[in-house]
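Just one protein chain is left out here, and the rest sit where they should.
What follows is subunit A.
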Amino acid sequence: MKPRETTLEVGELKRPRRWHILVFLLPALIVYTAVMILPLIETLRQSFYNTVDGQYAFVGLGNFKVLFGDPRWAADFWNALRNNFVFFLIHMAVQNPIGIALAAMLSIPKLRFSAFYRTAIFLPTLLSFVIVGFIWKLILSPIWGVAPYLMDLVWLKWLFAPWLGRPDSALIAVSLISVWQYVGIPMMLIYAALLNIPDEVIEAAELDGVTGWSQFWKIKLPLVLPAIGIVSILTFVGNFNAFDLIYTVQGALAGPDGSTDILGTLLYRTFFGFQLQLGDRSMGATIAAIMFLIILAGVSLYLFVIQRRMRRYQF
């Protein structure tokens, strides 16, 4: 009895270490650390330093005090943050519902050419933001644009305005361009989730007399809710990191009158400078740190509060 036990214990101890896991993880870990984690730490570090009397020195929370305390910095920052929230809300209110609706329509089995629609709607997502920005600037151009021309054909020319040039409409216009570009992502993710619903569930629902709209609201939507959650958090992270489209459509000053200035463009101007404005790395890093905190807060909220309460169904 006893010797047997000992051999068992020895066998447990001699179980080979699974080095290969570490080896397989290592390349990704190294690359990710080098291009993501280290720069992030360096940025956070830089936000606590600034040039004081020509010397690069630790200033504690000094940069943050300037950003929130100086009326001009604060005005710029809050303006950018507010615009960023509007940008995000428009995406949530327009992009995601349209994405869900498109996915629901694509998943109708009787729909013809669904592969074509799927590709066509997803295509803009694959386009470079430079092309998207350029195309839309042309479409909406009051001089050569097709938008005023097409609206004229249906007697709606009076509704047309130089949207990208007006402070009250520019942000909405740019947001909708971005929605147009990225609507394919929620559509694809939710479409995949819808296809994952087993036929048995749908058949059972049909036997119980749940069909059509009520089937969508009561059966399908709850089942794709986790996918919608993922889409929302992707939208959040994407929008608070956004920069490229605004930069190509409205330029680095995000005009008119700063009405399309979001955190990304503010960071760009501050960090790299613009025209005669020289780059200010410390203040740029400070803004970047705030952006990081905002995104971190949003993602944490989702992970620890929303996702835990979300019900998942196993089939």
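In this section, a residue touches a chain if its C-beta (ideal position, glycine included) is under 8 Å from a C-beta of that chain, and two chains touch if they have at least 3 such contacts; residues count from 1.
As a working rule, contacts and distances are computed from a predicted model.
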Name per UniProt, for the chain absent here [options: "Glutamyl-tRNA(Gln) amidotransferase subunit A", "3-methylmercaptopropionyl-CoA dehydrogenase", "Probable sugar-binding periplasmic protein" or "NADH-quinone oxidoreductase subunit K"] = "Probable sugar-binding periplasmic protein"
Which residue of A:F68, A:F85, A:W163 or A:F292 touches the chain not shown here | A:W163
Could you tell which one of A:P124, A:G238 or A:G255 touches the chain left off the display?
-> A:G255
Note that subunit A touches the absent chain at residues 72-73, 137, 140-144, 148, 161-167, 251, 253, 255-258, 269, 272-278, 280, 283
